[in-house]
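Remarks on the structure that follows.
Of the protein chains in this complex, one is absent; all others appear in place.
The letters A, B and C name the chains in turn, as written, and every chain counts its residues from 1.
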Amino acid sequence: MQLERATVLEHIPIHGGYNLLRMRAPGVAPRVRPGQFIHVKIPHLEECVLRRPFSVFRADGDALAILYKDVGKGTRTLQYLKAGETLSILGPLGHGFPDPNPAAYPIIVAGGYGMAALYLTARTAPVKGIAFFGGRAAKDILCVSDFEALGWTVRVTTEDGSLGRKGIVTDALDEWWLNESAGRAPELFACGPGGMLKAVAHRAIERGWTAWTSMDNSMGCGVGACLTCVLKVREGEGWTWARACREGPVFDARAVLWEEIE
Amino acid sequence: MQLERATVLEHIPIHGGYNLLRMRAPGVAPRVRPGQFIHVKIPHLEECVLRRPFSVFRADGDALAILYKDVGKGTRTLQYLKAGETLSILGPLGHGFPDPNPAAYPIIVAGGYGMAALYLTARTAPVKGIAFFGGRAAKDILCVSDFEALGWTVRVTTEDGSLGRKGIVTDALDEWWLNESAGRAPELFACGPGGMLKAVAHRAIERGWTAWTSMDNSMGCGVGACLTCVLKVREGEGWTWARACREGPVFDARAVLWEEIE
Amino acid sequence: MKPDLSVMIAGIRMKNPVMTASGTFGYGPEYADLVDLNQLGAIVVKGICLAPTKGNLTPRTAETASGLLNAIGLPGPGVDGFVREYLPFLRQYDVPVFVNIWGKTVEEYAEVAARFDAVSGIDGLEVNVSCPNIKEGSALFGTDIRMFERVVRAIRAATKLPVIPKLAPNVSDIAEFACCAEACGADAISLINSFPGMAVDIETRGFKLANKTGGLTGPAIKPIALRLVWLAAKAVKIPVIGMGGITTAEDALEFLMVGARAVAVGTASFTNPDTALNVVRGIEAFLAKEGLASVSDWVGALRE
Partner (left out) sequence: MKPDLSVMIAGIRMKNPVMTASGTFGYGPEYADLVDLNQLGAIVVKGICLAPTKGNLTPRTAETASGLLNAIGLPGPGVDGFVREYLPFLRQYDVPVFVNIWGKTVEEYAEVAARFDAVSGIDGLEVNVSCPNIKEGSALFGTDIRMFERVVRAIRAATKLPVIPKLAPNVSDIAEFACCAEACGADAISLINSFPGMAVDIETRGFKLANKTGGLTGPAIKPIALRLVWLAAKAVKIPVIGMGGITTAEDALEFLMVGARAVAVGTASFTNPDTALNVVRGIEAFLAKEGLASVSDWVGALRE
């Protein structure tokens, strides 16, 4: 974990309101593990005291990239940043995805920026698996070619049917389970909206699969000090708080109290 | 007076920390009178609730220009603004310089952005007079060629002697009075630091000249509502407050309580 | 169908719930070139006392993070000066006018109120008991419950005009003051006034304001104001006028949602003179989007 002034290498709009921000960060980039995030101080946003967390999409040598969506003040302002300018980043943060179990069949389930957050996992996985991407429409689907270039199979589901199968991502997962799994024990890696994670976790728990879910809790410090980002996890008969920024963002799906998550 | 979204036409650094910002402002520009100012909302400076006042340097048709110096948060941030971007301006504001009396010999005394603030007066003056510009060093002297192009004589004084005469601007004024005035009754138009204005006003009052001084008081609303910008002016035997943004920024030197000004 | 924005405050019907905050909109003419005064819910003028006053020395304001400190110190034309110089102008418009009043003693407060009682063309009196800038005991009117009660009672007895005490925010129990105002016969209450604060300069080693301390306003204080308005609105039945950092329609809707029946725009008028009118338009658009027929349907809509 390190505080670093990164230099923007590339900053381009993708689609669906998403932008790719690639930066030189020789202190942070080489240390990133799949599923970790960086905490970004948005330049020229003096009136906001908090940083904004973004999952690392790619990390190559001294460079790293994030894929972010314009959803509010911070992400809107971030878009002003030009190549050559600098920004303060803190990272790599959090406890990311574990290395995929070579004995299991890896499955990725992703929505929104989860497609970016899972790229490094796909890249390091010893077995090329299948990635289920879901979104409202075609514009919400990211990184398909990146995953395919790694040798992964990508199955897209959109709610409006504008790309891939019409429906929700867990329909596609269920279908795979019924028709294609051939008894293979899958290991799930999931990142996306709370509802999606919950649906994935329920299936995993029911069917005895291992599933790792990345929890998108809003954050304060990002390093474990402020206790903003906590979620309830099982402890013995009861529960305890876990910090999404330290113990997470990735949790074993069996540990999370899903009934508390919307 | 009008609130307008102006579009940046040109934004270039000059020297000495000064920048020229030219904008299209079809509502405000045609109405500007010499010595008036605009009140600018600095883009991307959300944490500052106040606008920043700047004298109008040039106003030509639908366009106007200001010359501003980077002295703090607002002026530093303003520099990020690029051609094509927009900003909110309020203007023209204040009571500017009166039309020069055609029977008098017009003299301009200026320091800092005062050289810009007096350009329109020089342009509209029926008689081409003499302009005394003072500053610490060569880099603090602005607009000389603009004034010369209007047919004015410019006399520069710098404290370090790096341009023109070494000394302070009132030395040059005194010299003119002793050696060149030839009994002509001058009318003075002055804008610059408080100390300079005070020195000019003392001479004018002593010698019975008419002098108009533009007072650089820090401002809140800019329109007369908040009573931030007040200065003491004579009223009968006593004094009353006058608002630099409404009754001013230009005052008859005889009206101002100079003993209260630093 | 356009939502109905009108509200009744202290017996006065306002076209919409958006007023100007005292001291931030002058006496009316200052903004008249920029803002159609007829489109405001009401105008609240700068604080007036008996005789003309000069206020504090300069500097009078200092910017802070998302806020403004001011120690203007209540300069003004006095009752007669206001009635002579500004009231005829204001009466040309179809907009309620509330006069913000203050005094140095209970008797002076009452006398100012009595004098305005005799003037026609004024819709109500907002009582500034909370201005932190005057040293002669005025600060106490707003934070000492007995002083507060005395001044509100005296004003109530001195005028038939609607009386709107404006609460000081720097008290531990705002509900106590709100209830006291109601019990003393106030027609509405407004809050919050500026919050006592200070700024200094390490280069000069001095204060940034001639008066040393001043009142903090603007977006910085909005979270504080919102809580106090919420607590006050729960404590009383009379209308509450909420203010403190309102800059957007969303801000205003927040104050209305927690129980304010009207709001005032202050410091934000300095930032953007058209703030109050933008807030009116934004409230209208929001109510339409939410399918609400009237702004009253939104007042207190908070799900507790």
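Keep this in mind: a residue touches a chain if its C-beta (ideal position, glycine included) is under 8 Å from a C-beta of that chain, and two chains touch if they have at least 3 such contacts.
Every value quoted in this text rests on a predicted model; they were computed, and no experiment measured them.
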item: Touching the absent chain when the full complex is considered, from A:107, A:199, A:221 or A:256; value: A:221
item: Of C:54, C:91, C:227 or C:281, the residue in touch with the unshown chain; value: C:227
item: From A:87, A:231 or A:256, residue that would touch the chain that is not displayed; value: A:231
item: Residue numbers in chain C that touch the chain omitted from display; value: 64-67, 69, 143-144, 170-173, 195-200, 202, 204-207, 212-213, 216, 218-224, 226-227, 230, 245, 250, 253-254, 257-258, 286, 301-304
item: Interface residues of chain A (partner: the chain not displayed); value: 1-3, 41, 46-51, 88, 90, 217-218, 220-228, 230-231, 240-241, 246
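By our rule, only the chains that are shown with their structure count from here on.
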item: Chain occupying the middle, per Cα centroid; value: C
item: Computed distance of Cα centres, chain B from chain A, in Å; value: 56
item: For chain B paired with chain C, centre-to-centre distance based on mean C-alpha positions, whole Å; value: 36
item: Of all residues in chain B, the ones touching two or more other chains; value: 46-47
item: Touching two or more other chains - residue numbers and ranges from chain C; value: 65-66, 219
